[in-house]
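What you see is the complex with one protein chain gone and the rest in place.
Showing subunit A:
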Amino acid sequence: MEQKKSTKYILIAISVLFIFVMLILPLFSILFSALKEGFAFYLQAVTTEYVRSALLVTLLATVIAVVVNTFFGIMAAWLLTKFSFRGKQVLATLIDIPFSISPVIVGLAFLMTFGRLGWTYPAIRAINQFFGTNIRITFALPGVVLATIFVTFPFVSREIIPILNAQGKDEEEAAALMGAGGFTIFRKITLPQMKWGLIYGIILCTARALGEFGAVNALSKTRGQTFTLPLEIDALYMSGTDTSITSAFAVSSILVIIAVIVLILRNIFEYRSKNSKGIQ
């Protein structure tokens, strides 16, 4: 028993120290650095034209990515857990691709697909000529949105799939036997089953979308137009003057605050999903 106790305390000490040094300390130093020049400077720094534009782009890309990925995630999870078909395993693996590919490569891949040198460029140009429009994908908002979607692709489905797998197909079968159609079954049985996982997945997806840097960096080059918050922070920091570095920290603190909110939400929902009615 003594032995076990000391092991426990050693493990706690290591974990706390590690988390403190690696995670907590850097985050707090951001907050401290952000307020180094005083609160007035902080407010000014986070409300410049560039930052407001970047915040807007970030939120837009995040909202679109979350909506698209939630829809897709639900469909994919539904398909992969409640139906059997040839190639199911391959499809399940393909969904995970964004987890294993570096975001920068994703950005470059979009560049080579939709950019001036990309193989779809003639088609895009033809459309633009025909409709008299000037749609661009790379180095424009669509590119930023696409990159964000790609990177946050698996989050929702990955959260739902294990939950649905654990619950089996029995209830669906029972409902079908009573004459329920596919959509009724989905709405009344499958959706309630995935509810908590879905909320959790959406939160994770949001957090990841807000912070995306690499893929967006490859596709977005215009500050004040297509820059997202992480890119704006990078630009501020790279410009190198004393005040711009403090500004970079100030803008970073926005993301840190959002991250903390997401963390709290995550914990609330994790707790509620464990204690919710009807989970056996």
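In the analysis below, contacts are C-beta pairs under 8 Å (C-beta built on N, C-alpha and C of every residue); 3 or more make two chains touch, one makes a residue touch a chain; residues count from 1.
Simple rule for what comes next: contacts and distances are computed from a predicted model.
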(request) Choose one: "ABC-type quaternary amine transporter", "NepR family anti-sigma factor", "histidine kinase" or "Glutathione-binding protein GsiB". The correct choice is the protein name in UniProt for the chain not shown. (result) "ABC-type quaternary amine transporter"
(message) With the missing chain put back, one of A:171, A:234 or A:270 would touch it. Which one?
(response) A:171
(message) So one chain is hidden, and I want to know which residue out of A:184, A:222 or A:267 touches that hidden chain in the complete assembly.
(response) A:184
(message) I need the residue numbers on subunit A that touch the omitted chain, in ascending order.
(response) 167, 170-171, 173-180, 184, 188-189, 192-193, 277-280
